[in-house]
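This report refers to the structure that appears directly beneath it.
The excerpt is restricted to a subset of chains, each kept in its original location.
In this document, chain identifiers A, B, C and D correspond to the written order of the chains, with residue numbering beginning at 1 in each.
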Amino acid sequence: MASDLAPSKPPWHKNPAIRALCFQAVLLLLVGSFLYFIFNNTVTNLENRGITTSFAFLDREAGFGIIQSLIDYSPTSTYGDTFIVGLLNTILVSVIGIILATILGLVIGLARLSRNWLIAKLAGLYIETFRNIPLLLQVFFWYFAVLQALPSPRQTYSLGEWFFLNIRGIYFPKPVPGETFWLVGLTLIVAIIAVIFMARWAHQRQEQTGKQFHTVYVSLGLVLGAPLLMFLILGAPLSWELPALKGFNFQGGVSVIPELSALVIALTIYTASSIAEIVRSGILSVSHGQTEAASSLGLKSSHTMRLVVLPQAMRVVIPPLTSQYLNLTKNSSLAAAIGYPDLVTVFAGTTLNQTGQAVVIIGMTMMVYLSLSLFISLLMNWYNHKVALVER
Amino acid sequence: MSEMNQANHLSDEVMINIIGMHKWYGAFHVLKDINLTVHRGERIVVCGPSGSGKSTMIRCINHLEVHQQGKIIVEGTELNEDIKNIEQIRREVGMVFQHFNLFPHLTVLDNCTLAPIWVNKKPRKEAEEIAMAYLERVQIANQAKKFPGQLSGGQQQRVAIARSLCMSPKIMLFDEPTSALDPEMIKEVLDVMIGLAEEGMTMVCVTHEMGFARKVADRVIFMDAGQIVEQNAPHEFFENPMHERTKLFLSQILDH
Amino acid sequence: GTTFDAVKKKGFLQCGVSTGLPGFSNQDDKGNWKGIDVDVCRAVAAAMFGDASKVKYTPLNAKERFTALQSGEVDLLSRNTTWTLTRDTSLGINFAGVNYYDGQGFMVKKSLGVKSAKELDGATICIQAGTTTELNLADYFRAQGMKFNPLSLDTSDATAKAFDAGRCDVLTSDQSQLYALRIQLSKPESAVVLPEVISKEPLGPAVRQGDDEWFNLVKWSLFTMLEAEDLGISSKNVDQLKRSSKNPSHMRVLGVTPGMGEKLGVPDDFGYNIVKQVGNYAEIFDKNVGEGSPLKISRGLNALWKDGGIQYAPPVR
Amino acid sequence: MAETFEKHPDLPPPASEVGVVGWLRKNLFSSPFNSVLTILALYGLYLTIPPMVNWLFIDAAWRGTDRAVCDGEGIGACWVFVSARFNQFIYGTYPEMEQWRVNLGAGIFVFLLLLLSLPKVPGKLWIAALTLFVYPFVAFALFHGGVMGLKEVETTLWGGLMLTLILSTVGIVAALPLGILLALGRRSNMPITRAICVVFIELWRGVPLITVLFMASVMLPLFLPAGVEFDKLLRALLGIALFQAAYVAEVVRGGLQAIPKGQFEAAAALGLNYGKTMVLIILPQALKLVIPGLVVTFIELFKDTTLVAIIGLFDLLGIVQSALTDPNWLGFALEGFIFAGLLYWVFCFGMSRYSLYLEKRFETGHKR
C-alpha cells in the first residue's frame, strides 16, 4: 500500500495519543513527587527526632509476655518472634472463625429458606439483628457477656476431671503420645491412602458397571476404625495430661482463653449473618425449573442438590463468600479492643510501643493484610474464570 | 369416544388413569373433577385457553404438583406421598418443559447421561452410548460436547427431549414444548415429536400446534376453567366441536 | 528552638495526657482536665503565657503517646511516663524531670489470701499494654523463677474492669495507679496492694529532642514548683510574699529581682504565675493524689529532700 | 360422542388446605422433621423470651436519678443509667448551652435530605449541590463556632451519636468525588492512570480500617513537614474518607460498566468531548444506578465508624464505654451496649430498608 495513502498525522500537540501520554506523565510525576514528599518528610522527621528506622530491632529481646502463643514464646524471645506469634494468632482466629461462620451461615441460610414458617422467620430475625449492629459493639458485648457468665477458677464448671470451664478459659485434656503412638499415626496415613484408592476404584466401578458404593461410610469406617484398632492392639499408648487447678489457675491440658472465645463468637455470629444471605441468594439463583427438571428425571432430592443445584449455586456464592472470608480476617484486627494477642495487638501495639518503630511495624502489618487479600482475590479470579458458564 | 383416527397402534393396557381428581392452589380451585384414561401407545393433545389448568394437570401426572382429592394411577402405581412410588413413576415418565430446563453447567452429553448414571445406575460407558444414540435420533449428536448455552432454542429443546428419552420412559409428557421457540425452530422440534409418535410412544402433549394435533393425535382434549370440557378424535374435534366454548376457542386458534 | 517558637506563636500549649487516670489526668464531669500531670502542663503555660489555662489537651493511650510526641502532635507529653535510658535515647525525646517518683506494685483480691508477690507463681496478671510495667513484670518473674500469664489490655480502666470481673488474679501497675484503679472497683475494700515494689518508676514530662529552649522551660517550670515548696511559697501567700518578702530567693523566684525569666525566654514573673495559678508542688500533690483527694497517697519518696523524700530542685539563681 | 359437560362450581378446598389448620399444617407441620423443628423452636422461644422481656421491661428500673434505684434483688435492666447519661450519649461533651447549634445543623440536614427524597420537589440538582458542597461548611461553622459570635467549641469536645453521624456523613460525602475520579481512572484506557487507580483502590481495600485509623491518628504528622499539623478528628476523617473512596470507586465502577456502549457512541456522534460526555451523559445515569449500592457502603461505614473508639475518639460507642468507667455507675455495661446497639440498629436497618425501596423504585425507573 502506497505510503501516501496512510492517514496523515496531525501535529504532535493535537495528537490525542501524545496528549494521553503527557497527561499520564504529569500524573505519574504528581503521584511520584507526592510519594517522594511524604518519604522525604518522614525521613527528615525521623532524623530530626533521632529515631533510627531499621529492621535491626526484630532481633532484639522483647522482654514482655504474651498470654497465648502457638510457638514457644517467652519474654526472652525476640521482637521478630512477637511478629510470628501475632501473625499465627491472627491466622488462628481467622481460620476458626471462617470454619464456624461458614457452618453457621449455611445453617441459617438454609433455615431462611425453610418451608417451616417459624424457622424462616427466626433466621430472618437473626440476620437482620446481627447484620445491623457494629461488629466492635458485638465484640465488646460478647466479651462482657462471657466474662459475666463464667465463674472464677475455684468455682469452675467441670465435666468430670477432664473438661473445665471458667473465667480463665476452657480447659481440655492434652494428649501425650506414648512411645509407640507413631504407629497409630502411620495407620491413619495408610487408611487415608487406602480410602483414596478405594474412592478411585468406586468411581471406576461406577463408570463401568453403574454400581454405586457407599464410599462415605466405608471411608469413615476405615479412617476411624483402623487407627482405633491399631491403638487398641498397641495397648493404648497414649496418656492424657489433665488440666488441674494449681495455685491460681488450671495448669496443664489445652486451654482456650476467653478473649479468643469472645472474638470467635462475635466474628462468627456477625459474618454468618452475611454468609446466610449469600447462601440464600445463591440457592435462589438456581431457577425452580432446574429442580423440577431434575426431579422429573427421577433424581433423588439429595442427588438433585448435589449434582444440579449446588454446582450452579456455587458459581454465585463463591465470590461474595470469599470476600466475606477476607472481611473476617481483616475484622479479626478488632482483637485489639479486648486484648486478644493478634498481629495488631501484639506487634502493631505492644512491640510498636516498646520500640517506637512505627514506620516499619505499621508497614509490615499492612503488608500482611495486603498480601492476604491479594492472594485471595487472585484465587477468586481464577475460580471465577474456571466456572464461568459457557454461552453463545 | 371409541373412534380413534389411527387406532391400530393402541393396546388395551391402561397407562394413566386419573379418577375424580381435584386440586386447589390455596383457596383457588384449579382442577375440578378430572377423569382421564390413557392407554399404551395413545397420543393425546391437550389444548385450551391460558390459565385453564393444562400445565397443572400434566404436572400432577408426575407429581410435580400435589393433588388433594381423587386418584392418579400411573402404570398401576398410585401416586401418593410415598416417595419411593413417586421416584419410581418419575423414572417411567419423561417430561419436556416449555423452557427446556437443561442443566447449564453440564455438557449436552452429561445432561443426557446424568439420570441414567445416578438413577438407573448404568455404567457411564453404556449411558453415553445410549445418549449418543438418542442425540443422533434428534440429529444433534455433533453438538454433544457443547454446553446448552451454546445452542439455539430449537437445539436445546431437542436435547431436552433426548435427555428424557435416555431414561427409556414409557410415557412422555410435553408442556408446550414449542411455544418458547422461533418459528423456524418449531419445525425441528415437531419433527422429532412426530417421529416419536410414529414409533408408538405414549404421549400427553399440551400444545397449540393444531397441525400437529391433526396429524398425530389419537384424541384431543379441550380444557377450560379447570375442567375437561370435551375430548374427541381430532377430525371430530376440529370439524364438529360440541360445546360453545370449544367453538369459540377453535375459531380464535384457527383464524391466524 | 522550633517548638518553643511555635508554641509561643500559636498562643497555647498542646499537651499529651492520659485518657483517664484519676489523680494524674482525668476529665471531671464538666469536661475540665484535672491531675498532677495536667498541672505540669498548666505550670508550663503559666510560665510562658502568664495564663495556666492556655493549654489544649490531647488524651493519649500508652501505645500512641511517643508517636504523638515524635510526630509533633503534642508539644509536651505529661502522661505518667517512666524515664528510662532507652526511651531517653532512642525515641528522640528528652525527659525534663520527675513529677512523681513511683514504683511498680501488685494488687490482688483479698480473698486469695496472698501476702507477698513471691506467692504469685502461675497467676494471671492484668497489665496495660506497651508500658514499662509490662517489661518489669517479665523481668521480676524471671528473676524469681516464676511463671505468669500476662493479659495485656489497651487502657488502664480496661485492666481494672478485667481484674474486677475476675479475669485475672493480679493487677500490676505503678503503685499510684493501683490506688487510683482500686477506687474504680465495684468493691474497693476487696482488693489489697501488696508491699513489694519491683521497680523504679520516675514519672515525668517529656519533650522532643532538638529544642533546648523548650526543654529548659519545661524543666524549670517543674523545678519552680518544687523550689516554691522548698522556700515556703504557696498560692495562698504568694501575693503577700511578692509584695513584701525581702528574702532574695523569694525575690528571684517571684520575679521581683529581674533576669531569671529572660534566661528562659519568658516574662520575669513566670515563677509568680506558676505558684499563683497552679500552686507549689505540695499543693498540687495534695490536691490531686494526696490527702486532699480520694486517693490519699502519702508523700513518701515524693516528699522534699528535707523531709526524707527525694524531690530536690536545683536552685533558681 | 363426547360426554355431557356441565360446569362445576368452585368448591372450597379441603380443610387441610386453608384456614388456620391449613396454614399451620403447611407452614409449621408439613413433615415430621418440620414438626420437630417447630416444637424445638417454640421451646427455645419459651425459654428465652419471657425472661428477656422481664429483664428488659417489666423488672427494669425506668425512673430515678442515681443508681440506688437499680441496686437490689430482682431488678432488671437499669435504664436510669442510660437516661442519666442520655445527653452525653447524643452530644458527647459538647457544652449543654450550645447544643441547640447541633440540633439546628442536624435539622437543616434532615430538611435537605427530605427535599432530596421527595419526588415532586424541583431543582434537585441544586439542592444536591447545596447539600454536598455548601452545607458541610455551614455545618462546620455552626458546630465549631468561633465565627459570627458563636462560642468556639473544639472538636475534642464533640462526641456521642453526633460524632458518629458526622464521621459517617462526612466520610461518604468526601469519598464520593474521589471515588468517582478513581472509578473513571480505573475505566480509562490510559495504562498508567489505570494502574495508579487500581493500586490505590486495592491498597485501601486490602487493609483493615483500624490500621488505617491508627496510621491517620499517629503516623500522619510524621509524613508532613514539621510544624504542619491538624486536628485529630480531621485526621480520622481523612483516613476514613480515603478508605471509603476505594469502596465507593468500586461501586461506581459497577454503575459505569452498566452503561451501554451506545450511550458513549451517541454522545461522540453529537460532537461531545470526553469531559462533557461524562458529566452530561454517563455519570448522571451511572450514579443513579449505584445509589442503592452507595447506601449499602454507607451502612458499612456507619457501622465501621465505631472503630474510632479504639483511637480515642468518643463516638457513640466510645462514649458509652467511657461512661461505663464512671465509678458511680459500674456494672451497667449490658444496658449501655444494648442502648448503643439499638441506636445503631435503628439507623442501619432503616437505611437498608430505604436502599431496598430505592432498588425497587429504580427497577421501574423511566421504563414504561
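Please note the rule applied: a contact is a pair of C-beta atoms (placed from the backbone, for glycine too) under 8 Å apart; a residue touches a chain by one contact, two chains touch by 3 or more.
Owing to the predicted nature of the structure, the values given are computational and were not obtained by experimental measurement.
Overall, this complex is built from protein chains in the amounts A x1, B x2, C x1, D x1.
The rule is short, and it goes like this: only the chains that are shown with their structure count from here on.
Seen from the Cα centre of chain B, the chain whose own Cα centre is farthest off is C. Judged by contacting C-beta pairs, the busier of the interfaces A-B and A-C is A-C.
Rounded to whole angstrom units, the spacing between the C-alpha centres of chain A and chain D is 26.
Centroids built from CA atoms put chain D at 53 Å from chain B.
Among all residues of chain D, those that touch two or more other chains are 218-219, 222, 226, 310.
Shared interface positions of chain B, i.e. residues touching 2 or more other chains, are not present. Interchain contacts (touch definition given at top) occur between A-B, A-C, A-D, B-D, C-D. For chain C in complex with chain A, the touching residues are 62-63, 66-67, 70-72, 89-93, 112, 120-124, 129-131, 134-135, 137-139, 141-142, 148-154, 158, 162, 165-167, 169, 208-210. Every residue of chain D that touches chain C in the complex is listed here, in rising order: 93, 95, 154, 156-157, 217-222, 226-227, 229, 232, 310-312, 322, 324-325, 327, 330-331. Taken together, the chain A residues at the contact with chain D in this complex read 20, 23-24, 27-28, 31, 38, 41-42, 44-46, 48, 114-119, 122, 128-129, 131-138, 140-141, 144-145, 148, 330-331, 333-334, 336-337, 344, 348, 358-359, 362, 365-366, 369-370, 372-374, 377.
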